[in-house]
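Below: one structure, written as structure tokens.
With one protein chain held back, the other chains of the complex are shown just where they sit.
As written, the chains take the letters A and B, and residue 1 is the first residue of each chain.
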Amino acid sequence: MQQKRKNNLGIIGWVCGGRYGADRYAYALHRLTGLGILCYFLMHIFVTGRRLGADGPDKWTQAMEFFQNTVICGLPVFVIGEFLVFLAFIFHAINGIRLIFVELGLLVGKPGLPAYPYSYSTLRQRPVLVGALCVVALLVGVAGADFVHHLWFVE
Amino acid sequence: MRESKLWFLHVITAVVILFLLGSHMGIMHMGRILQVFGIGSTEPTNVEEVFARSKQVLFMAVYIVLLGTALFHGLYGLRSIIYELSFPKALEKTVGRVLCVAGIALFIYGSYVAVQLTKGA
Partner (left out) sequence: MSDSSKTVVFEVLRYDPERGEAPHLQEFTVPVTKGMTVLDGLHWIKENKDRTLSWRSSCRMGICGSCGMFINGLPRLACTNQISHLHSDRVVIKPLPNYDIIRDLVPDLEKLFDKHRSVKPYLIRKDQVEQNRPTSEYFQSEEELVNYIQFAYCIKCGLCLAACPTVATSKDYVGPQALTQGWRYLADSRDEGCGEHGEALYSSHGVYRCHFAGACSQVCPKGVDPGLAIQLAKQDAFLKTLGARKPKKASGVTPPVQNWQPRANIPKAPEPTVGK
């Protein structure tokens, strides 16, 4: 009896862009950053809930001190983690603006008669992707420099 | 079509979040940089500042709108990912419903917190 061999790439198909374009990597990163932000956001709702009640300010101060003073391997992990969420937001937001335009059919061109060499939607919106990544790099650079400077050189 | 309406909201909420969460993130993480332009705070998580902000009705309204839009956008995004993982149809539907109920519950809880904080608890 003949048996077919399964050959689905699975999650590797999401994560590994291989030799496809930068858009494929943006796809993976958009997904990853989205999940990261969502996890933080759900946690954030409960942390904010601690502000309620007469002892709210005390609980809040305690929570903030815990976040700021927890150091593992010499690193303030929660402070760094929170900053990573901010970086994730920068990417997700800027790439998200591109995706809104693309998914509403605004940067992908119009259908026409295909003539070789083919022009296609991925290539047509590529300059916007490159531009978006430059903006992300700039914002991450500025915010990152400020963060690192404040964390290691000011305190 | 139902999915079209959900995705429509996914896009609309994305635009709302872009402005609201953009401002929130800017204030929280780029305070020192914004000071260059004469706005923002260097200590946005300071207890007095946090509670002073929470008491303003405008902030409460913004928090509730942001809470609702972000919950929808985030949970629809999570549902998209789950729908792409080849779970059995019945499980997919159950997950969709659980996320819907969880979203509504979190919205009610978060809104309650935002409203209570304006009363200066």
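The rule is simple: a contact is a pair of C-beta atoms (placed from the backbone, for glycine too) under 8 Å apart; a residue touches a chain by one contact, two chains touch by 3 or more.
In this text the structure is predicted, and so the values were computed from the model without any measurement.
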| item | value |
| --- | --- |
| For the chain not depicted, the shown chains it touches | A, B |
| Residue ranges of chain A at the interface with the undisplayed chain | 2-14, 18-21, 23-24, 26-28, 30-31, 99, 102-106, 108-109, 111-116, 118-123, 125 |
| Missing-partner contacts on chain B, residue numbers | 1-8, 11, 80, 83-86, 89, 92 |
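Rule of thumb we're sticking to: only the chains that are shown with their structure count from here on.
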| item | value |
| --- | --- |
| Chain centre separation (chain A, chain B; CA means) in Å | 16 |
| For the chain A and chain B complex, residues of the former touching the latter | 31, 34-35, 37-38, 41-42, 45, 48-49, 51-54, 56-57, 60-61, 64, 83, 86, 89-90, 93, 96-97, 100, 103-104, 142-143, 146-147, 150 |
| Sites on chain B touched by chain A in the complex | 11, 14-15, 18, 21-22, 25, 28-30, 32-33, 45, 47, 50-51, 54, 67, 70-71, 74-75, 77-78, 81, 106, 109-110, 113, 116-117, 121 |
